[in-house]
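One chain of protein is taken out of this complex; the other chains stay put.
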Amino acid sequence: MRKAKKILNDPRNVVPEMLDGLVATYNGRVRKLDGVNAMVRTDIPAGKVALLIGGGSGHEPAYHGFVGDNMADGAALGNVFAAPTPDIVLEATKAVHRGKGVLYLYGNYAGDILNFDMAAEMAAEEGIEVRTLLIRDDVASGPIENRRGIGGAMLAVKIAGGAAATLGTLAEVVDVTSKALDNIRSISVALHAGSIPETGQFTFELADDEIEIGMGVHGEPGVWREKMVPTDTLVDKMLEFILQDLPFKRGDEVCVLVNGAGSTTNMELLIANRRTLQVLAANGIVVHECVVGSLFTTQEMAGFSISLMRLDDELKRYYDMPIRSFGWTKW
Amino acid sequence: MRKAKKILNDPRNVVPEMLDGLVATYNGRVRKLDGVNAMVRTDIPAGKVALLIGGGSGHEPAYHGFVGDNMADGAALGNVFAAPTPDIVLEATKAVHRGKGVLYLYGNYAGDILNFDMAAEMAAEEGIEVRTLLIRDDVASGPIENRRGIGGAMLAVKIAGGAAATLGTLAEVVDVTSKALDNIRSISVALHAGSIPETGQFTFELADDEIEIGMGVHGEPGVWREKMVPTDTLVDKMLEFILQDLPFKRGDEVCVLVNGAGSTTNMELLIANRRTLQVLAANGIVVHECVVGSLFTTQEMAGFSISLMRLDDELKRYYDMPIRSFGWTKW
Amino acid sequence: MLLHVCQQMIGYTDILTEADKAIGDGDHGIGMARGFEAVSQKLAAGSYASLDQLLKTAGMTLITSIGGAAGVVFGTWFRDGAKNLGGVTALDARVLAAWLADGLAAVKERGKAKPGEKTMVDALEPAAVTSSQVAAAPLDEALAAVTEAARTGMEATKDMIASVGRAKALGERSRSHPDPGAVSTYLILKSMWEYAAEVMAPGQ
Partner (left out) sequence: MLLHVCQQMIGYTDILTEADKAIGDGDHGIGMARGFEAVSQKLAAGSYASLDQLLKTAGMTLITSIGGAAGVVFGTWFRDGAKNLGGVTALDARVLAAWLADGLAAVKERGKAKPGEKTMVDALEPAAVTSSQVAAAPLDEALAAVTEAARTGMEATKDMIASVGRAKALGERSRSHPDPGAVSTYLILKSMWEYAAEVMAPGQ
């Protein structure tokens, strides 16, 4: 079976090696914690509510690439596609805590929940208040409690980061972030799988002429498989799911994220963005800003997701804040 | 023969459709010119020296994704891998000109030279002063006059953009940009080819276990082909070429760009960045800043390039300027 | 004995990778290998006065080295299963029964998975039940019965639809494949039995 072709050193060391390379791009604004795969900002102000994100590696720049100014204060990294262990999360929690409590924000996956919860219990024993919010933006994965976190997660992190940099209490940050999460919807399409460095194997198989709408970032099944279709036909279908789910209504204001899965070209993403904006305009939905890029990837997986976040004045204020991180910089 | 798997509409319309999607990400700060595949800033100040970049499409975000604040004032887009025609370049030239002349900055490819030169002649007839600088950063492509423009091009555009935003005359901008070009060196490695949307065919073949150092973005041959090697071994070899070429000396200060060809993962790039910094440190070369990302791609090509730009105080001043563009934002 | 389990589980990497590829994300094999590799290093590093210390250390090591869902789940079994083992120094069928019973309870408490939801619980629960019934038997006989119970439970997961964990997402598609964690549970017990039968028993 075809194996992935990659340039790596020992595949068992990809996470710490990648982390070194990532921290270096921050010019001292972020540091790696000794002994564990976690990174935190070096300039977290005293008395700041802390935002900790994390999950399995292999989705770069998500999540760890979103640590930075007005973004997350720290990230806990697991191995590729595996949740970080409780000790990593705990160390990161202690490192970002500034006396005002810590918000855990991550995708709704069993492994992540088991590990972050165990860490939260340990943190509580050390007197650190932790609140947890799960990202569940993928409309293709059933009832809300089952929904997975995909590309829209980056919009949630941006709002949470802005709120955590601005508001004085954990409870307020939780409220704003919850509102953002309630207003984010995403849907994805997959063309081919990404691979796990340690096994060199792809996480799923898809025929050369097939795509799957709603497929998860690890190959979790979507809504349906079909033959290749043109961008416009595909985007129209994808948006149908999103628009009716919230539902988004005429006059709503949104920001848009068209996110690449890894090896999908900017050209394809930009053409998908063009159609997305046409459809939103036709539905009388006002676009505040659109972002196009590969922010939440799955190694060399091909495909993309479309995310919408409905904005009100409060969310817009946090969305408009400048940010500086490896994965997303805005001013 | 294996064909590329992509989501597109009519492949003959990829450039204008992509351009629509790209312009939309600028929130009004950039507009498309009517009738030709060119885009220009909407807020070019009167009396500003203009910077025009361009080339074939398919390398997104290069070149057109680097139009923006303190970057290029406009870009002329050709079809995929084909230089823009003289009329496109001329229209873009007229649209960016503010009475102080226009600098053409693009990669050293026969097609681009033929078309930009013809446009420069037409512009001269209309009384617009044009100066041309070719990007030739690829050390693997022989004597300087033959060298191709690859990833390091983005560093040149950054300096030129800063200079054009700051300096009063075209001659001064040319001087600063020339200095940058003289101090940039790059080398690439290819793992597999990108494809042309209109033919669906890959531009070259490389065995599953082979890589080619120095291979050009369109499959132009490099220095040598070999079996897969670990990141550290590969980066050491690549840097050997660059370091001895300028040569870079102990105590030199540089900025670093590790650039992905398209489908190479951030994980691989970050691990390559880690090794790059280790080697530079071992050689006593000071790193001012390192940038890691897929800024100059060739569709879904796999591989990466390493670029170094030697800095002096003047170049550092322009490098440090904040920029805002689709492909690269910094503050 | 635990060292033997570690070696065996590392050897099963590919089998577990395949199992997780079929209904999950394909990382279960390397995760378990990573975990038991770490445990064997811990064992090599220090000596342990009592069995519960050994199991607690092993459990905590699994939790901090595997990651994903399996780390917490299997680590909790090993660690919390030992919480009532006082200072026992030797493993016998009674100790085994207590370890499995308390481990199962802790895993269910932590993971909220019920039997029939296609998780390792579907292998661990029958193993614990059987173990309590053969608590008076010699260790190797007890482990033989417990291993068989785990195998049967593991086989039964083939007909289940995952409703918990990463594989949950696969719903119908997960049918006819065994649950990777259930496979691991069976293989861990099988390795213990092998050791008891081939290495310990002869010596007794």
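Per-chain numbering from 1; labels A, B and C assigned in written order.
We take it that a residue touches a chain if its C-beta (ideal position, glycine included) is under 8 Å from a C-beta of that chain, and two chains touch if they have at least 3 such contacts.
For clarity, every value in this text was computed on a predicted model and none was experimentally measured.
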Report, in label order, the displayed chains that the undisplayed chain touches.
B
Which residue of B:G101, B:G151 or B:G219 touches the chain not shown here:
B:G219
Among B:G21, B:P84 or B:G101, exactly one should touch the missing chain; which is it?
B:P84
Interface residues of chain B toward the undisplayed chain are 12, 56, 78-87, 109-111, 114-115, 118, 141, 146, 148, 196, 198-199, 201, 203, 216, 218-221
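The rule is short, and it goes like this: only the chains that are shown with their structure count from here on.
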What's the chain with its C-alpha centre farthest out from chain A?
C
Determine the centre-to-centre distance between chain A and chain B, using the mean Cα coordinates as centres, and give it in whole Å.
28
If you average the CA atoms of chain B and of chain C, how many Å lie between those two points?
54
